[in-house]
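The structure appears below as structure tokens.
All protein chains of the complex are present and in place, except for one that has been dropped.
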Amino acid sequence: MYVAVKGGERAIESAHAWLAEERRGDTDVAELSIAQIREQLKLSVDRVMAEGSLYDPDLAALAIKQSRGDLIEAIFLIRAYRTTLPRFGASEPVDTGAMACDRRISATFKDLPGGQVLGPTFDYTHRLLDFKLAADGDVPEAPTRESTPGDVPHVTGFLNREGLIEEAPHDDTPPPDLTREPLEMPADRALRLQALTRADEGFTLGLAYSTQRGYARNHAFVGELRIGAVAVEMDIPELGFTIEIGEITLTECETVNQFKGSKTEPPQFTRGYGLVFGQSERKAISMALVDRALRWEELGEDNVGAPAQDTEFVLYHADNIQATGFLEHIKLPHYVDFQSELELVRKLRREAGADQVQEAAE
Amino acid sequence: MQVTALSGGFDNPAIGSAHAFRSVMEAMARPGSVQDIQGAVPPAPLTVAAGTVLLTLCDTDTPVYLAGKADTDDVRKWLAFHTGAPLTGPSHAMFAVGEWDALMPLDGYPVGTPEYPDRSTTLIVECAELEAAGATLRGPGIKSEATLSLPETRAFQSNRALFPLGLDFIFTSGDRLAALPRSAVVSRSSSEAVAHRGDF
Partner (left out) sequence: MTDYNFAYLDEQTKRMIRRAILKGLAIPGYQVPFASREMPMPYGWGTGGVQVSAAVLTPDDTFKVIDQGADDTTNAVSIRTFFERTAGVETTTATSEASVIQTRHRIPEEPLTEDQILVYQVPIPEPLRFLEPRESETRKMHSLEEYGLMHVKLYEDISRHGHIATSYAYPVKVEGRYVMDPSPIPKFDNPKLGDMPAIQLFGAGREQRIYALPPYTQVVSLDFEDHPFEASKADHACGLCGATDSYLDEVIMDDQGGRMFVCSDTDYCEARRAAGHKGKDAA
């Protein structure tokens, strides 16, 4: 005999208890510490901070531990936490020209003021599994040298002096904030960049790659990629001056894009821009390419109908927390909707069947 | 009691504003119904109802216009301390508060745009008295018809003609309030009320 299903509450509690057990894994294996994740899975931590839009390595490491290494789940935890935090104000714009660079490369000039600094990169490593790491993780100390004092000037600044690259005039307009106001079209560049910096890395990479393969190709050169620490300063009205409240690591990518000129602009190089929390250069480069593709309208270029040119398409689908939530919600019960579809399909079939019989009779 | 800028807020902001909002929402959802509201003790001449509405709905994101006698130094300081709402003129106001005559002219306020009709001012009208009698109201939120003591009728008829654009009104008196959204059809008496319901 049928009894209506009960016990949702008990099922949920049991599932959560099982999840906690699975998360811990074999208790004979030492538990991961937050510090271990923060120090040894730093690039995961950086991605969680970037797409979670919250710069806090310890919280990001905690989220990674809690999510069993599922980074989108970890980003979700950070976002949900972030939204409850009071907002005290906005910082001054960070000065990436004054960045203490760990890495700084340019693909457009062989040498340049400030030099090429490879830094801690996977580039040029041979991707061979290092079985020594499985046994012991001791590493020899890396050689050091004195850092060059002074700011590291931006490559695009050199081109600008010759008037070869589009102007990027200083603008003090406060940027819109999509975490405080609903996303609205048309979106200006500042809003697009905010959306892209917290966009899913994979989605952004795919879009950027599509521009390279001809879907709104924009001939990007990495003018410069830099990774390093910058100071965050905040104006404190009560004090009447600006103080440094901390330091964050950023990855910045400026692309230099070929541009033959258009109805409104002379031939010159144009810019794409990427700026991301932490060391996330795949994301920063992708962001710069997508940024450039989205600028077709202001540069008077043709819309060739490529996905990366479509602001609504890009911005409404780039957020992995929105996407994964809606995607996975189809796991939830849909008995009611499905039932109404069942009734409809049965009815249509009945009538179609009846029609066939009738036709045969005629 | 002497009200200072620092006093007169909600005893418990989360709970107080939750109750106050329900009064405002009931009023807006049921035009003509008169609701009790309390929680804030604003400086004169603001009523408890107007002060509580301001504390419930306003913050740094909502420019407020203080009209006429409502624009006093005490009110400015009180509003700044409790809400941080920037003060502005009618043309940029999300909320305006004052007596009916002081709030005029109505065409000075934003009524929204065809694509965003919600971007319009809500006027908080301080009234000497407020009762469910007077002009006849029909429209969404009203079972057949309701009555409300309105300062006049023609202004609300012109406002209705702009629908879905238009202004929304909250009438406050002492610790009571009522509301008139732009959707309401106002007439002097029930016999004059015009059928508003369009056919699909």
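Note that the chains are named A and B in the order they appear, and that numbering of residues resets to 1 at the start of each chain.
Here is the rule we go by: a residue touches a chain if its C-beta (ideal position, glycine included) is under 8 Å from a C-beta of that chain, and two chains touch if they have at least 3 such contacts.
As the structure is a computational prediction, the values presented were derived from the model and not from experiment.
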{"item": "Shown chains touched by the chain that is not drawn here", "value": "A, B"}
{"item": "Contact with the hidden chain (one of A:181, A:244 or A:298)", "value": "A:181"}
{"item": "Where the unshown chain meets chain B, residue by residue", "value": "13-15, 17-19, 21-22, 24-26, 28-30, 56-59, 61-62, 94, 113-118, 120, 122, 139-143, 163-164, 166, 168, 181-183, 197-200"}
{"item": "Residue numbers in chain A that touch the chain omitted from display", "value": "1-9, 11-12, 76, 79-84, 86, 178-186, 312, 316, 321-322, 324-329, 332-337, 339-344, 347-348, 351"}
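Everything that follows uses one rule, which is that only the chains that are shown with their structure count from here on.
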{"item": "Rounded Å distance between chain A and chain B, as computed from the means of their C-alpha atoms", "value": "43"}
